[in-house]
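Below: one structure in C-alpha cells.
Every protein chain of the complex appears in place save one, which is left out.
Presenting subunit A:
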Amino acid sequence: MQDTLLEMRSITKTFPGVKALDDVSLKVRSGEIHAICGENGAGKSTLMKVLSGVYPAGSYEGEIHYDGALAAFRDIADSEARGIIIIHQELALVPLLSIGENLFLGNENARGGVIDWRATNQRTETLLGKVGLHDAPTTQVEKLGVGKQQLVEIAKALAKDVRLLILDEPTSALSESDSQALLDLMLELKAQGMTQIIISHKLNEVRRVADTVTVIRDGHSVSSFSASEGITEDRIVRDMVGRSMENRYPARTPDIGERIMRVADWSVYHPEHADREVVRNVNFDVRAGEVVGIAGLMGAGRTELAMSIFGQSWGQNITGTVEMHGKPVDVSSVSRAIAAGLAYVTEDRKSLGLILDDTITRNITLANLPEVASGGVLNKRAEAQVAEKYRKDLGIRTPGVFQKVVNLSGGNQQKVVLSKWLFAGPEVLILDEPTRGIDVGAKYEIYGLINDLAAAGKGVVMISSEMPELLGMCDRIYVMNEGAFVGEMPAAEASQERIMSLIVNE
C-alpha cells in the first residue's frame, strides 16, 4: 500500500442558504493521479478552494490531513508553501512578460531587489525541459499557443517545488494533440513520483490517466474507485448524474427537405496578417431539417468560417457567396445576416454571447428588439411574455426571467443564448461548440433542443471539437483542416478514425 498524501475527512462547507459541500471525503495516495468528476456546480471547485486555503481553516467543518499531519491553511500562500499548487482553467500568466519572468513571478531570482537574469534564464530552461517545451526563456507568453501556455503553467508549479499538483479542467481549451501531450506529461510526472489531482469533464482523458476516481454529486462524495476496480465512462457518468445514461444522444428521425443555404468559394484572410489565408475556398450546404457537422481540430478555421459568414464578424478580404433558397444574399453586416435568416451561437458565450449583468429577458430580446417594440418604444409586457415563453420551452432553470444571467449555470446560460437566436427567427443556426463547459445532464437537454430545431425544419450547422458529439448528432459531417474542407460524409459512414485520418493525411 502506498502512503496517503492527502486526506480530506467529512468536509462540510455552508454558504448562506446553501450547503455547497456536505460530508465530502477525499483520499489521495502519494504518487497517484486522482481524478475528481462531477457536474458543474457539484462542488468540485469549492472542495479545491477549501483545500488551497481560499476558504481558510475554520470557515468549514471537517479535517484536512496533509503529509501525515493535520493541516489548517490560512490562505493560498500557506498551502503553496506546503507544495499544494492549483492550475486553474483560466490561465494566470501575464501575456506581455516572457516565459522566464512568468515562471518566477512573485518568486524572482533576485538579490536585493535586482533580478539575476542569467540564473532566471538558466533555471527556466531546465524547467521548460522538464515539461517538454523548447522555446527560449525570453519568449513572450502571448506568442505561445494555449497548449504551450498550459505547459508553462505546469513549469511554474514545478518552480515552486510542488508536491501536490491540481489541474482544473486542464484540456478544456486545448486541441486534441495538445491535450494528448499534456496527458503524456502528467503520466511522466507521475513516473517521477508527483502526486496529481485532475478535475475534468472529459471522461476518456480521466480513463486514460487516472489511478483513482472520486465522483462528487450535489455536494456529496458519491463514490471512489480505482483503476484495479475498473474505471469506465459509463460508471462515472452513472454516478455523476445519479442515473445511467443509456443513450447520450437523444434519437431523431431525420426529415430532410429542400436545400436552404449554400456557401460557395468562401475565402477569408486574417484581420491582422493580410497575407494569411485562414479559410480557403470552402463550399458547403445545409438542408431543411438537417444537422450538419463541421469537424476539425482547434485552429482549423471553423469559428473563423462561421463568424465571417455571419456578418463578416471576423477577418478581411472575404470572398465567396452565400445563397439562401437559391438566391444570393447580402451578409456583409450582422444585421443583414440576421435579416437573411442566419443566426450564430458563439463558442464563447460569456464574452461574445451574453451581457452577463443584464437580465434573462433583456438578453433574449436583444437580437430582435423591434419585434417587442412599436415605433421604437419597447413593450415590456410583450418582452416579458417572450422571455417567459422561452423559459418554459427550453427549460431555463431560474427563479424568474428578471434574474441576471451571470447567476445562471453554464447550461442555462447557453439556453438563454439559444433563446435569443430562436427569437430572432432564423432559418439556419450555426452552433459553435454548443456544449462546451456544460455538464452532462444539460448537454443532453441541449442535444434535445437541437433535434427540436431540426424537426421544426430549420437547418443546423454544428461545430464541435468533440467527435462523439458530432457522430451522435449530425446527419452529415464536413471535415475541416488548416482552413479548407478536406472531406464530407454522411454520419452513418463516419467514424472517429475516418475523420482523424482525413485530418492527418492532409
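The rule is simple: a residue touches a chain if its C-beta (ideal position, glycine included) is under 8 Å from a C-beta of that chain, and two chains touch if they have at least 3 such contacts; residues count from 1.
The rule we apply is simple: contacts and distances are computed from a predicted model.
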From "GSCFA family protein", "cytochrome-c oxidase", "Acyl-CoA dehydrogenase, short-chain specific" or "Xylose transport system permease protein XylH", the hidden chain's UniProt protein name: "Xylose transport system permease protein XylH"
Hidden-chain contact residue, picked from the options A:89, A:283, A:335 or A:496: A:335
Sole residue of A:353, A:410, A:437 or A:459 that reaches the chain not shown, by the stated touch rule: A:353
Selected from A:58, A:193, A:326 or A:399 as touching the chain missing from the view: A:399
Chain not shown, touching residues in subunit A: 310-311, 313, 333-335, 337-338, 344, 346, 351-358, 362, 366-367, 369-370, 373, 376-378, 380-381, 384, 388, 397-402, 420, 424
